[in-house]
Structure formats: structure tokens, C-alpha cells
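Pasting a structure below so you can have a look.
Apart from one protein chain that is not included, each protein chain of the complex appears where it belongs.
Chain IDs A, B and C follow the sequence of writing; residue 1 opens each chain.
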Amino acid sequence: MNSPARISLDQLNAMDAAGFSAALAGVFEHTPWVAERARADGPFKTVTALHAALMDTVRTAPYDQQLAFLRGHPELADKVAKGLTAESQSEQGGLGLNSLSGAEFERFTKLNAAYREKFGFPFIVCVRRHTRDSILRVFEQRLHDNAGAELAAALTEIGHITRLRLIDKIDGPGMPKTTGRLSTHVLDTLNGRPAEGVAITLHEVGESARGLIASVVTNADGRSSKPLFENVPLRIGTYELQFHIGAYFAAAGAKTSDPAFLDIVPIRFAIAEPEGHYHVPLVASPWSYSTYRGS
Amino acid sequence: MNSPARISLDQLNAMDAAGFSAALAGVFEHTPWVAERARADGPFKTVTALHAALMDTVRTAPYDQQLAFLRGHPELADKVAKGLTAESQSEQGGLGLNSLSGAEFERFTKLNAAYREKFGFPFIVCVRRHTRDSILRVFEQRLHDNAGAELAAALTEIGHITRLRLIDKIDGPGMPKTTGRLSTHVLDTLNGRPAEGVAITLHEVGESARGLIASVVTNADGRSSKPLFENVPLRIGTYELQFHIGAYFAAAGAKTSDPAFLDIVPIRFAIAEPEGHYHVPLVASPWSYSTYRGS
Amino acid sequence: MNSPARISLDQLNAMDAAGFSAALAGVFEHTPWVAERARADGPFKTVTALHAALMDTVRTAPYDQQLAFLRGHPELADKVAKGLTAESQSEQGGLGLNSLSGAEFERFTKLNAAYREKFGFPFIVCVRRHTRDSILRVFEQRLHDNAGAELAAALTEIGHITRLRLIDKIDGPGMPKTTGRLSTHVLDTLNGRPAEGVAITLHEVGESARGLIASVVTNADGRSSKPLFENVPLRIGTYELQFHIGAYFAAAGAKTSDPAFLDIVPIRFAIAEPEGHYHVPLVASPWSYSTYRGS
Partner (left out) sequence: MNSPARISLDQLNAMDAAGFSAALAGVFEHTPWVAERARADGPFKTVTALHAALMDTVRTAPYDQQLAFLRGHPELADKVAKGLTAESQSEQGGLGLNSLSGAEFERFTKLNAAYREKFGFPFIVCVRRHTRDSILRVFEQRLHDNAGAELAAALTEIGHITRLRLIDKIDGPGMPKTTGRLSTHVLDTLNGRPAEGVAITLHEVGESARGLIASVVTNADGRSSKPLFENVPLRIGTYELQFHIGAYFAAAGAKTSDPAFLDIVPIRFAIAEPEGHYHVPLVASPWSYSTYRGS
């Protein structure tokens, strides 16, 4: 996120080979040849085109070189204990992977060992797109892949990782999509209007979940004035929005039972594409509600 | 619940005054005059009419006698430690009031003391219609009542308590309504048919909640073949139905995201009338759902 | 529908060959060999088994004989003008095919001619399962079939026609399914209860539609006490239920706009399987509603 040495795409395009590689050091971990070769396709008109050229270089490299590149990545659980590139360290920290419980650490260690034994390179995942629960989930899924599928999966993840790193370093036209957003909207079908003043909390749920993420109140249009994910990216994982509609309808003088049939309405859903827009509205009366993935 | 000496209404009507009172001993705690006076209105055609006559006797008794009657009831928290009528003991046991945590016991004790100080008689509530959370909730609400409203509230609760006790003792025509029921139904709007094979769990939720209450699977009509409250009465409280529709739609071959947008759908609602019918359906596609209090 | 000479399956099984054929005359039009051959598979335990044996006889007959059999059927539009079996006549009358407008008659005549020219036999459809609009629709669809598919389609229709005719003649165990049903249910999400007293009309819609079919009012459970299709079978076609919820909510004292946002709610849907159960509920507040194919 904070990248003191952020430069413009024009500046990068104007650099000589050594400067170009130095400017992109850290994007592809310990692998200067990626930047060196990709530079031949420049100058780049957009940051997206630059990223595509870098990834093409990796994807068309000889198998042995790809393998060496993958092997240069740190182990996921190891990352905690040992030195990382500054980028890796900051990415892990955001998710709390550096403060795993003993049992979680052990689970990661076992999965890492099994994965490396089967595929010969460490498990690579774009941590910034995931919650801890979803990392464990895909880790276990990918252990069942065959070698070819898993090589492709690892390169896809490297595409995600490096896209996000590039954005932190280079500024320019045609920035790749980084993070999506989550929005909500509360409609009051008792009165046929947006529900104003509904308290909503957002929680990450699951075994290793971070718990409460945001707490907002709906405005006159039934929406949240501040974003539900503020200063943090969306991550693949399971979430729960809790809408305090009991208090809202009581304040609006609605006749209901005591206690009210509906008080806190939980809506649990998964985010699968962190770059997407997730609109999760609540359409409610004191006795009914509906939700759907909207837009 | 278990009532070894259950007799018929005809048998009761045929009894002399002493037998009549003996047969109803325990229904109105330590208060033989209720049965004695009410007998004058007999013979009774229905159990409901018998109960109405008994309650009328209480409601039309002089204030001092009502007060003495109320004072004869055990303290709610005390019930745990001291002797109770057999009926009270079994009622408390069903809810786990005899295994309160230290903090819960202390909270009950404080409320009991404050209540007795304000009103001069112990807090009376029909425990069999409540969860622990809802008892605490009404306890705190009723502490704010004035004396007249609270006397009425106590008599209403005695009506509930004695109705349930009477049903355990007397068998006959016109039995009063005892307990309602909770039902559900899962509709699959992807395929326009009932959803068969959906796992559903029912949980009591809240601070002192009992947790998992039932676990069922929907049949070919999208309903549960066995009742959600089996052998236990509905109680005022907050519940959550959890519908495992992610697994259902995956088995049905539905195209969705990975992880699925909807996996376990929680529907949280309150039961306010334990004698009512609560129908809480789920109408769902892989990307949307709705619920309502149905019938 | 009315079948003065209805006999039991036992009686039929006990008949000699001549009686058996005579009893089933009219089921397969002008084709005594069907009954004659099928009798060899008897005695029949169920009416369904009898019908299956009759249809197997047709399906396994030589192609030339099948063709002759199909050619023995009346033209659909011709039916009006010329003599029909009594069964055909009554079936057409029920739908009003004997009172077509000039334009409709002409359209049928053109389709008949084109169909006979292409396939060499008249268009056969089980009229009792259709509305006029759906007959025209399938007529045009089937004109595009190849010969093999169309022979199969014609035999499928004969299966429907003869199943319904058989039921009118033979009484016994294992009766085949004849007609499904349409039901509805109105839930009031303003008050969390069934909506009582809602006027509902059912209309057949489309170019040649019959218009109003039924007019009912919901009972205390929010349902119609009398069936929506009374004394008439469900037919493939497009229908509209119109729910007068504006008047209902006004009577219930609901606060809404003037005029009310929702007054008459139309729900338009198609029946594709006349033997199925169509449950089409309305879940409504003064400002919202939902519907779905239920069960």
C-alpha cells in the first residue's frame, strides 16, 4: 500500500535496462530475468500491458526456469519465522499469518510439507486475496491437483501477486483492477422507502476468522455512507452482514410481536472474486426479508 | 409431562369435595381454597372450562388472599437450592435452571431481591413457556411495571402455569391448547421444485442458550418429516435455522462461484407465542433467498 | 366425462374377446386390432397396466399399420364440421374448438393442410390437455419436426388421449393420473399472517383465451377453500392470477399512498404439465411482493 518509491510508467519506460530491472525488483521475487526480458516489449502504454508482458515472459519460459522461479518463493508457514521480501512480509501481516495459533501453524506446516513433497515447489497463493480459512481451503484442494494443473494454478497466483505489487510501485494509465467492493442497501417494505438508521455490522466468519470488520449505519438512502471494507482489500472468504432491523422497525412504530419476530438479521455469504462488486441488499418488513447478489 | 395419577374429567366431576381438592393439589401451589371454591361451578364439560373456573376463583378473590397466594410461590432462583412442588422441580429441570452458572445464578438472585422489594411477592413466570434468555428479559421488563400491572402479569403467568399442570393431571374433552409448532419448507427456485435432501439444524441462540435443538433433512416435498421440536414445548426465545443449501445446489449441479455465494443460510427469528404455529420457509436459488412468517 | 357404460376392470378382465373389444371401442379410434392384441397380456391388475398394454401394442405394430391408424384420426379443424367419435366431439366442445372465429378456423385449416402434406397423416394432439393458444403453438412447433420425431410425438399424444378416454370407461385399482391442480396462498408480510378475504381471479390469457376461469376469496389460512379449476382439467396454456391486495391492505388499515402503490397484483404463468401440481403463492406487503412455483 505505502510505496515510498512509487514512480510513473513514463519514468519506467524511459529507464535503461539496469534501471528498469531495479525499479521492478521485488515484484517477481529474486528473479531479475523476468523484467529484463519483458523490457524488450516496451515502451508500455498501460500498467496492464506492462503486467501482461511480465507474465508472458514467465509463462513462455522453459519449464526448468519456471520451476526454479517457483522454488525461489518462500514457504507460506515459514514466512512467519524467516525473512521475507518486504512485500511478502507486509502482505502476511495484514492477514495475521504472523500470529497464527500453535494448531494453525502446525496445520500450515503439514500442508506445506505434503505439497512440496508432491510438487517439488512451495505452495504459492496470493495472500492478499484470501482469508486464513480460504487459504487452508484452497491449500487442501490444490494438494489433489495433478502436476500440470498445479503449475498453472501457481502461475495464476503469481499473476495476482505481481499485479498487486506492480500497482504499489508504478503509477500510470490503464491500472489493472485491484480490489472490488462490498455494498449493501436496506429497503423497508412496510413503508415502501429506504430504511434509514439501520445499524449493520460486517463479520468475517469461519474457524480462523478475524471477526468484526466494520460497523455502519444506513443513511437516508438506506445505504452506508462509508465503505464496508475501508482501507483493506476484499478477500476470498465467508462473511456475515448483521442488520439490526428489530430496533429500526420498533423506532418506526411498527406493530410486531414481543420479542419481535425479526431482530438481528444475519446474511452469510462468500466472496469468491476479490476484484468483483458484491452488492448484498436486504429487503425487509418486520415479518419477512429477502436478499440476493445485486449490482 | 409424566403424570402417573392422570384421571378423566368425568372421574373428577364425580368426586366429593375432598377428592376434588386432592386430585387438583399441586396445580395451584399450596392453595386448596382455589379448587374448593371453583368446584361449586361444576360439573365441568371441558378441561378448558374447569381451568377458567379455577382462574376466575383466583381473579375474583380478595386482594389480601391473592397476595398470600402469590407469596406462596417459590423464588425463581431459590428453586434450585430449596424444596419445590414436584411440578416446579420438573419444570425448572427441563430448562436447565437447576444448573445455572455462578454469574447467571447471581443475576437471578439480584433480580429476585429487587422484585420482591418492589412488589412484595416473588417473581412468577411460566418457565415452561420460556428460554433462560427470555426469562431474564421479561424479568427486567416487569421490574419497571407498576403494582397493578404487575399483579395482572403475575396472574396471567399463573394462568399459563396451571393450564399446563392441569393438562398433565386431567384428561377429557376440550383440552386447552398447550404447545404450538415450528415448521419449515425449502423451495428451490433454480428448478422450480421443493428442495429435497437439504440438511437443516435448529439452534437456540442467546447468552444462556441451549445451542443445537434439532437436526433434520428435507424430504421430497422440501419439508422435515420429523418435527423440529420433538417431545419438547416451544419456548419464547431466539432461534436460528441453518439451511445447508450450498451442498444441496452443488449436488444438483448448479453453476455457482467457488466458494459458493451461499453455503449455510442462517435465519434468526424469535418465538413470542409458544402456543402458535411458526412456519419459517426458505425460498432460495444459489444467489438469492427469501423468508417470511408463513402458515 | 360422462360415461353411462362405465364398467369395472374385473368385469373387463372376465369378458371374452368380442366383449373386451366392444367395451374399449372408441378408445383407439376405429382400430379394433389394438384391443384384440392387447387382451393377450391380460388379465390386468391395474387400469395403468391395461393402458400400457394397449399403447405397447400400438408402439410395436408395423410401421404401415401405425400409419393407417394415425390416418384414421380426424383433422383437428375438420372436427368441427364433420362427424367425430362421440369422445372427440365432447373433448373439442369443452375447449370451444367448435366455435372458432373465422380467422382461427382458417389458421387451423392452413396448418392442417401443411401438416398433412408434410407427414401424410393428420395432426394429432390431446385437446383435453391444451388451450387453443397452446394447440396453435405446438402445431407450429411440430410442423418443423422430422418424420421420425413427429411419429413419436403423435404416439405420445395418443397415449394422453387414450389414457383419458380409458379412465372415462373403466373403473378399477391403479387409475392413471388424470389432472393436476392449481393452488395459491396469500401471506401478509405487514402483519406476519395469512391474508384473509383477498379476492382472487384466475384468467386464461392469450390470443384465443377463454378469459375469466374462476373467482375466489381467501379463507383464514390465506388459501382458497374451493379449487381454482373446478370440474375442469388443467390445460397447457398461459394464465394470470389477479390478487386484489389493495382492498385487503386498505381494510387492514395499512398506511400506503393514494392511490395505493399496489392494488391488483397480476401473476402470469404457464402450465406445461396438466397432470402436475402448480402452487403459485403471493407473499406481499403494501409495497412489495414475491411469488414462486411452490409445492
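Heads up, the rule we're going with is that a residue touches a chain if its C-beta (ideal position, glycine included) is under 8 Å from a C-beta of that chain, and two chains touch if they have at least 3 such contacts.
Just so we're clear, the structure is a prediction, and the values are computed from it rather than from any experiment.
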{"item": "Touched by the hidden chain, restricted to displayed chains", "value": "A, B, C"}
{"item": "Candidates B:189, B:208, B:224 or B:242 - the one touching the absent chain", "value": "B:189"}
{"item": "Which of C:139, C:249 or C:289 contacts the chain that the document leaves out", "value": "C:289"}
{"item": "Interface with the unshown chain - residue positions in chain B", "value": "187, 189-192, 255-257, 261, 283, 285-288, 290"}
{"item": "Contact set of chain C toward the excluded chain (per top definition)", "value": "134, 137, 236, 238, 240, 257-266, 268-270, 272-273, 287-293"}
{"item": "Touch residues of chain A, complete complex, unshown partner", "value": "185, 187, 189, 192-194, 221-222, 283, 290, 292-295"}
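Everything below uses one rule, namely that only the chains that are shown with their structure count from here on.
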{"item": "Interchain centroid distance [CA atoms averaged], chain B/chain C, Å", "value": "49"}
{"item": "Residue numbers of chain C (touch at least two other chains)", "value": "187, 189, 192, 283, 290"}
